[in-house]
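Can you read through this structure? Questions will come right after.
Only one protein chain is missing from this complex, and each of the others stays in its spot.
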Amino acid sequence: MFVLIPLFPLLGAAVNGLIGIRGFSRRAVGATAVGAAGMSFAAAVAAFVGLLRSAEPAIVKTLFTWLPPSLVRTASGSLASLRVDLSFHYDSLAAVMTLVVTGVGLLIHIYSLGYMAHDKSYARYFSYLNLFTFAMLILVLGANLGVMFIGWEGVGLCSYLLIGFWFRKDSASNAGKKAFITNRVGDFGFLLGTGLLVYALGTIDIAGIAAAVEGGALAKGTATAAALLLFLGATGKSAQIPLYTWLPDAMEGPTPVSALIHAATMVTAGVYMVARLHVLFSFSGTALTVVALTGAITAVYAATMAFVQTDIKRVLAYSTISQIGFMFIGLGVGAYAAGIFHLMTHAFFKSLLFLAAGSVIHALSGEQDMRRMGGLRARIPRTYRVFLIGALAISGFPGLSGFFSKDEILASAFASGQYLVWALGLAGAAMTAFYMFRLIFMTFFGEERFTEKAGEPVHESPPVMLVPLQVLAVLAVIGGYIGLPRLLGGRAWFTRFLERTTGAHEAGLAPGTEALLMAASVAAALGAIYAAYVIYVKKRGEPARRFAERCRALYQTVLRKYYVDEFYGKVFVGGVFAAGRIADWIDRRVIDGLVDGTAGVARRVSRLAILFDERAVDGAVNGVGKAHLAASSVLRRLQTGHIYNYALAVMLGVALVITIAVAVF
Amino acid sequence: MIPIEAVIVLGLLLFAIGFVGVVVRKNLVVMLMSLELLLNGANVILVGLGRRLDSPRGTIFAMFVIIMAVSEAAVGFALVLAYFRQKKSYDVDALDDLKG
Amino acid sequence: MIVPSGYGLRPLVPELVLLTAAAAALFVHLFAGRHGRRAAGYVALAGIGAAGFALALTPPSAGPLFGGHFVADPFALYFKAAILLAGALAVIMAFRFFDVEGGEPGEAYTLVLLAMVGMAAAVSAADVVTTYVSFELFAIPSYVLAGIFKKERRSAEAGIKYFFLGTLSSAIMLLGLALVFGLTGSTAYAEAGPALAGAEGRAVLVAMGRVFAGLFFKAAFVPFHMWAPDVYEGAPTPLVIFLSTAPKAAVVAVLVRAMTSLFGAYAAEWRLVLQVIAVATMLWGNLAALTQKSLKRMMGYSAIAQAGYLAIGLAAWGEAGRTAVLFYIVAYIVMNAAAFGLVLLVDKGGRFDESIDGLRGLARRAPGAAASVLVVLLSLTGIPPTAGFIGKYLLFTAAVEKGMILLAAAGALNSAISLFYYFRIGRAMFLEEAVSAVPEAGSQTPESFSRAVTIFLAFCAAVLLSLGLLPTLLTTPAVSAILSR
Partner (left out) sequence: MNVFGIPILTFVTFFPVAGMLVVLALPTSSARAIKLAANIFTGLEFAVTLLILTRFDAGSGEMQLVERLPWIKSIGAQYLLGIDGISLLLVLLTSLLTFVATLSSWGAVTGRLKEYYAFMLLLETGMVGVFLALDLLLFYVFWEVVLVPMYFLIGIWGGERRLYAAIKFFLYTLFGSVAMLVGILVLRAGHHSFDWMAMVAAGSVIPAALQGWIFLAFFLGFAIKVPMVPFHTWLPDAHVEAPTAGSVILAGILLKMGSYGFLRFSLPLLPDAARRYAPAVAVLALVAIIYGALVSLMQKDMKKLIAYSSVSHMGFVMLGLAALTPMAAKGAVLQMINHGLSTGALFLVVGVLYERRHTRLISEFGGLSSRMPVFAAVFLIMTMSSIGLPGLNGFIGEFMILMGTFPVSWLWTAIAATGIVLGAGYMLWLYQRVMFGTIVHPANESLKDLTLREFATFMPLLVLVFWIGIFPKPFLDVIDKPVEKIIRIVNPAHFEAPR
């Protein structure tokens, strides 16, 4: 049943991609794509309901054998038969993910109908979007690392195509390429991690890995190595340190794409993967710590960069990186459910923010620079309202979804005793609130800094765009209540539902401590919002400017993204190209040179130059060849034409023959 | 009786003189004569050996060689003459159209 | 000195037929006059055909005849057949040559036949005297053949060079043969051989070295080969076909016989000698061919190199080595005939263009001939599925089986080197365009292609291909010729 979920988007992509692109009207294209997304969502809901009713914790459905069995000699010396089936796995974790993917996906499909209405490549766009949904669902449902990897790379491909959707722009196609290649670096880790598991366990089946780990078949060191390699893949896909640089650039894509792929779904694939392999990560311990620390550092680090960005979408991009850091904190302290909970709420409010930002951009006919916005509150009030909801949610304003999920993560971090992680998380939360409201204030408050182009007045978006926004706003508000913690009288339903898959995790905090922590984060968030208000509304951004001037070096460093892009460009890309040039030089000069016999000896044989024109020298082509030709001309000189020379040669021959014969005798 | 060694040395001497003549002299006719000397050197050895071994075969062999030498000389002269008609020269150094 | 009853002169019939044909050709030449330029040739061809017929009817005999001077074993018959083949191919091409270039071919046909008599005798010789006499019997006509073309100065030069060096080398060989006689007191191989085994080794080796020198000279092995390129370039092309193939066949037969009967006890020594000679010959021939501009001279060096491969088989010896040699000699005759025949394909106003450039664009102008030549080139290089490949293959295998892996490797390497120059021809024919497709008015005489040569080339190609695909056609008689001895 649940296998149908990815089927619809696939069909939608195929229909639009093969037929729609040629013959369909825009309406038909839209209907196909949205219909596919809708049916997929319906199927996801149905499957979810089915899972709730079922007593089974997980359903596995195998379609067919993908890679037939091969013998593998594992680390322990035993022979395993590695078989990879095209099989799917549906449990509470997958259920949450499919609902998020198809639900948010459906809304974004609808939104796109309006946003992309004037684009020439309408069918191509929707075909890619459907294809993405399909790939993401494969990633989520895959029952083994192989199938997961199909989705993993599939979403990467779609991301590549959608970032570079407006391929005439060089920046767009560059960004797409950068995203793909950075992800490939992550895949390098993913593949090696998979290889290590094959070697260690002889299986890449997720259930099989879990069973083997629990059965004690894996050494701790091996587990750590495998987990870290896989996590390298996760950092690529989820834009964490050190592979985060592609995500801000990815904003070159259409805004709905940013919302769906680069906020709500694809970038959380790494989070999902770690959660999916929680047994492995938990067993290692060390790996889990690395995950938590990476998440915490990324959360703060990315937030600092969001402080100084002026491109509305780039702020959101850094925010996404930061928020995914939070998710990894949750996973890293063992609170898998909390991490996934945040994943879900983040999907609501971040896609809301992106789509709302898209609405702003739409209103201003493509303007993305916040320095040329301001005062939009009055001009596009509906967009403003939903944007504000999203900003409050992400800031952890009490009662909104972000508050619950973030709080649960921070509480778990504190409970795990990793206070550094907790402290970083708290700081990150405060920073989040600050830059989000910096964004709100710069965009919607103050004076209007934009110039209206003639014939394109600032306009509110059409309903087809606003309705999804409003739905998402509602979700961003109420989405947290399914995981309402016990402290606040909830039953933590979401956590318990997920713990059917991830196993129980007790925060083990005293209610008092928990309340205190909650208060701390609320205070941090509210304080940060207030600070933003003072700086950007009351003082019209003056303090920020003054700060930038006074600490110019620091400001520049942050603005230039800590020069990491430059560093990567110089060291890695530059290194590869330098190596490429060297290799190319070797190829042309050394190897072919040796072969071509550029050796001066051969060149000096002047007769050859006369004999062979340089263009078509069959003999001289080849290195050995040139040497031969030189030898040849020597031999020719020996052939003098004189009888007495020849006669001497004959006598020499006689002597030679006799000498050789006598020598052996 | 003359020792066989002396006969052989004589033959070899003749042979060597003939060879040196072929190599050193530049006149084709002289070279032709040197060739005859070569063959006669061999003949001396053959006849000497035949006597020493008390076998008629040596002499018979030598007679065959003489016959062959005659025809060779005839052919050789014919070729040299044909060449002379074209080049008006007996100089062996002129024979270098074919080389390389 | 008793002739075995029932034999009489029967084993000599092929030689006698050739001799008769030679006389007949001479007469026809004298009386047919200028109108019958080809008449002597037809007689010669008929004579060769009749000799072949006689050869087929000659019962092979195991033992020596005529007092141990002569054997007509299957081995000898095989080589005689090969020599007849070489003669026939040469005579056929001679028609074309003399038709275009003019000249008096009658003597040439006679001399070819006479030389063949000498060769046939040499192949059967089982006595040092017979060996020497038959050698001279084919050597003397050869000198004349090289210098026969009076119109061409280079021909006379070729004749003189061949004559002086040839006579010198046979004198050296004579000295060796005399020494054999001196050491053993016998001239028959059957008696001398065993005696040599017990004689003073160094003296035997000196004798052997001299005998081999004479043989190597005729086979154009390095360093006795210096005459060959000059003679091959200077002599009339059809006679080069003859001179570059038939004597080698005869010499190889004599060598094999001398190695088994006379110097059988000194196998270790001559095998090393032949290894060195083989490598030197292949390398020298191939390397020197690389930079030649004249097609004919290049093919001359190619002929030298090809003989080097034969030496591999002789060095390897054994049944396999000799079988390989027997196979390769036939392939060699056909390949060489075709290679030199190619020179006669294009006639540019009464002359043959001997340069490689003259072949440019041949594939377009004469596709059939070009395709045949391609097969011949593949065979010369040793690329399957041609006789050249099988032949080289057999030679190399024989060497490998005797542990001479490096020798085989050298042979293989050489066949790769030879690709350089053989495919200069392929390139000219197929990949390049003719220098000027349209002859400029008056400056160039229109060229004509000979249908006969095209057919000739096609025939050679067909033979090479069929021997390449079905080598058993030749290996079976070769093996039986070897085993009979």
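Just so it is clear, A, B and C label the chains in written order, and each chain counts residues from 1 on its own.
Keep this in mind: contacts are C-beta pairs under 8 Å (C-beta built on N, C-alpha and C of every residue); 3 or more make two chains touch, one makes a residue touch a chain.
What you are looking at is a predicted structure, and each value in this text was computed from that prediction instead of being measured.
Just so you know, the chain we are not showing touches A, C across the whole complex.
If you put the hidden chain back, the residue from C:Leu359, C:Leu394 or C:Ile425 that touches it is C:Leu394. Interface note for the absent chain: among C:Ala190, C:Ile383 or C:Ala452, the touching residue is C:Ile383. Within the complete assembly, A:Arg168 is the residue of A:Arg27, A:His118, A:Arg168 or A:Arg550 that touches the hidden chain.
Residue A:Lys177 is the one among A:Arg26, A:Lys61 or A:Lys177 that touches the chain not shown. Where chain A meets the chain that is not shown, the touching residues are 17, 21, 64-68, 70-79, 82, 86, 124, 146, 149-150, 152-154, 157, 160, 164, 167-168, 170, 173-174, 176-177, 180-181, 184-185, 187-188, 191-192, 194-196, 198-199, 576-577, 579-584, 587, 591-592, 595, 615-618, 621-622, 624-625.
Mapped onto chain C, contacts with the missing chain fall at residues 320, 323, 363-364, 367, 374, 378, 381, 383-385, 389-390, 393-394, 396-397, 399-401, 405, 408-409, 412-413, 415-416, 419-420, 423, 426-427, 430-432, 471-472, 475-476, 478-479.
Note that in this section only the chains that are shown with their structure count from here on.
Chain centres were defined as the mean of their Cα atoms; on that basis the chain farthest from chain B turns out to be A.
Rounded to a whole number, the gap between the C-alpha centres of chain A and chain C is 76 angstrom. Those residues of chain A in touch with two or more other chains are numbered 636, 639, 641, 643, 647.
Under the contact definition stated at the top, the residues of chain C that touch 2 or more other chains are 160-161, 164, 168, 229-230. Across the complex, chain A meets chain C through its residues 607-608, 611, 616, 618-619, 622, 625, 628-629, 631-633, 635-636, 639, 641, 643, 645-647, 649-650, 652-654, 656-658, 660-662, 664-665. Remark: chain B residues 19, 22-24, 31, 92-93, 95-100 touch chain A in the complex.
Within the complex formed with chain B, the chain A residues making contact are 636, 639-644, 647-648, 651.
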